[in-house]
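Can you read through this structure? Questions will come right after.
Every protein chain but one is kept in place in this view of the complex.
Should a chain be cited, it is by its letter among A and B, assigned in written order, with residues numbered from 1 in that chain.
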Amino acid sequence: MEMMRRERIDRGIKVRTEGIYAISSIREVLYLLGPRLILIVGMISLPFILELAPYWKRVVNIMCVYSLIALSFDFLANYVGLVCLGGAFFVGIGGYIAAIFNVYLSFPIYVSIPLATICGAIFCTLMLLPCLPLRGVYFAIVTLMYPLFFTRVIEALNILGGTNGITGLSSFPNQYVEEYTIIIVTLLFLFGMRRFVTQDIGLVLRGVKDNDQAVRASGISIAYMKSLAVFIASVMGCFAGAYIAHLYMWSGISLFALDFSIIPIASVVIGGGGTLVGAIIGSVILVPLSEILRAFGTFRIVIYCIILTLVIVFKSEGLMIYLQRKYHQFERWVKV
Amino acid sequence: MEIIVYGIINSITLSLMALGFTLVYSISRLPNFAHGALYITAGYFTWLFINKFAGFPYPFAIIAALALTSIIGALIYRFILIRVRGMEISEIIASYAIGLAILEGLRWGGLRGMTFTLPTFVTGSFNIMGVSVDYQRIIIVGVGIFIFIVLYLFTHFNRIGLALRGIAQDERAAMMLGIDSDMTAIVSLAIGSGLAGFAGVVLLPLGNIIVEVGYNVLIFAIAVCVVGGLGSWGGTIIASFVIGFAQILTEFFLSSHYQMVVALLAIIIILLIKPSGLFGKQKELEERV
Partner (left out) sequence: MGEGMSGDIPILSTKGISKSFGGLQALIDVSFEVYRGEVFGIIGPNGSGKTTLINCITGFIKIDSGTVYFKEKNITGWKAHKIAHEGIARTFQIMRPYYSLPAYKNLIIPLWSPRARKIGGWRGGGKHGDRDTVAVDILEEIGFERDSKVPYKIASTLPTGYQKRLELARCIAVRPEIIFCDEVFSGLSMSEIAGMLPLIEKMKSDGITLIMIEHRLRELFRVADRVMALNFGEKIAEGEPFVVIEDKRVKEAYLGTEEV
């Protein structure tokens, strides 16, 4: 009986383009830049393509918001080892702070969003600071509790507009500003983070994930590194929150809702954890899907959950890693 | 006086909610985030059996519902959790997703509003030391204590129970002695789901069967377990008394809005002071070199 084995081999072009000297032909340059260009050009031209379907422009904005939150989840979970199940916490804080600045202090929108991003991130980092020594399940549970906690506090104390939320945030000057703000910020964060994690400081963060004791023994404060990472992640989350508050011109407890925690996680799982791009791809798939399924009401959450479970159980590597493999390698059957 | 009586009742309610979660975690180290969903499922099944299959007597409906819930728990492990076993985060996400799917599925299927209620076992009420308590709550307390005793006897004197405890203490050693780890995990999940369902059936007659209750139960269960130390039995019971009384006190002096705030605050405070919980057996984190 003949035994067959499947083997995977790197494509020639991949090996050639790995060294910098090999970039001599347009083909190889395209091989390297192609996927990036498709993503960038695709994202930037989306508003034009959707000129015919204005409703879907909104969806693109929401998609980018979820991408940002997913990016922050992916970064924290796969590069620092902090699994934060409370993405909604960042969103809510960002949204509320933007609302406070814009409505109560009447700052203009181009001040309130950046300010809310920074202040929100500082606030989130301070709030999470005590939980940073926790790991694994414990950190996950606490972060899951934070958004719930704030919801209940706002409800119980009836502050910040109580259950009605704060209304009357100013909107974006025009639709293009509204769209390109989020698209460009998302792309900037994506490529910025990809660069960041390969820097030496990114390696130190991965070291914290692999073996925090050894990092301590090297004379690096883990608490500092972790809080830095949380700060970076919450910058993304808070920006998303501030943006969405201005987009809806409203900030309420639904910014702390489960959607902002579960959909980004699902995106990362589906897109492929640890790739950062996967977070975007996952959102690009899930958010429009959820729009299509809007008619089904809460049933779409059921669909997400089923997709999420199936992916986590059967294809835990995620889409991006699968695509990368197909792009860089080919497979063939060989006799053993 | 009212505080003491209602405090005790509330505490036992909480520990009933948490029992299934603790049991599963202590035996198979699985955080079963589908706990709240199973709680609601059991209540819903009971309601179905009583109202849709007319003629089902109440006790029989309960038993059938509990059996079904246990089977669901076992199936969840057999087909899903078994594949992500050992990957903590995947366990949490997967079980949470399942729970969410069940709850939202039920909501979509029409589990809304006030129409879904279970009758109390015995109606009426009587006075304890000047406080009027209805029979259902008395039953809850009785049943709660009964369950503790049964579980204690089961895990200390029964073969399967001992095997479960063995697994809980040292999985590898237990496997070497021929205890099947997957089998015990299935059993533990089945029992844990059964307990979640049991708590549902006993407690739900006091209110409506609504999806939100499922989420709350999950949070309360986690709160109690984390405060008591994940996987610690004594800790669970003591923690439910701590949180139970704290809740009743805040309800008495502030307002009932704060119930959930208290539970969440308890988790956060405990994790910050003593991450392993009040009675957690894990070493303190800084000493885990």
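The rule we apply is simple: contacts are C-beta pairs under 8 Å (C-beta built on N, C-alpha and C of every residue); 3 or more make two chains touch, one makes a residue touch a chain.
Predicted, not measured: the structure shown is a model, and the values here were computed from it.
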Just one of A:99, A:215 or A:238 touches the chain that is missing; which is it? A:215
Considering the whole complex rather than only what is displayed, give the residues of subunit A touching the chain that is not shown. 199-201, 203-204, 206-207, 210-211, 213-222
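Heads up, the rule we're going with is that only the chains that are shown with their structure count from here on.
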I'd like to verify one number: the distance from the centre of subunit A to the centre of subunit B, where each centre is the average of its C-alpha atoms, in whole angstrom. 33
Within the complex, which stretch of subunit A touches subunit B? 77, 83, 85, 130-131, 133-138, 140-142, 145, 148-149, 152-153, 155-156, 213, 258, 262, 265-266, 269, 296-299, 301-302, 304-306, 308-309, 312-314, 316
Subunit A-touching residues of subunit B, taken from the complex the two chains share: 31, 80, 83-84, 88-90, 92-94, 96-98, 100-101, 104-105, 107-108, 219, 222, 226, 230, 255, 257-258, 260-261, 264-265, 267-268, 271-272, 275, 285-286, 289
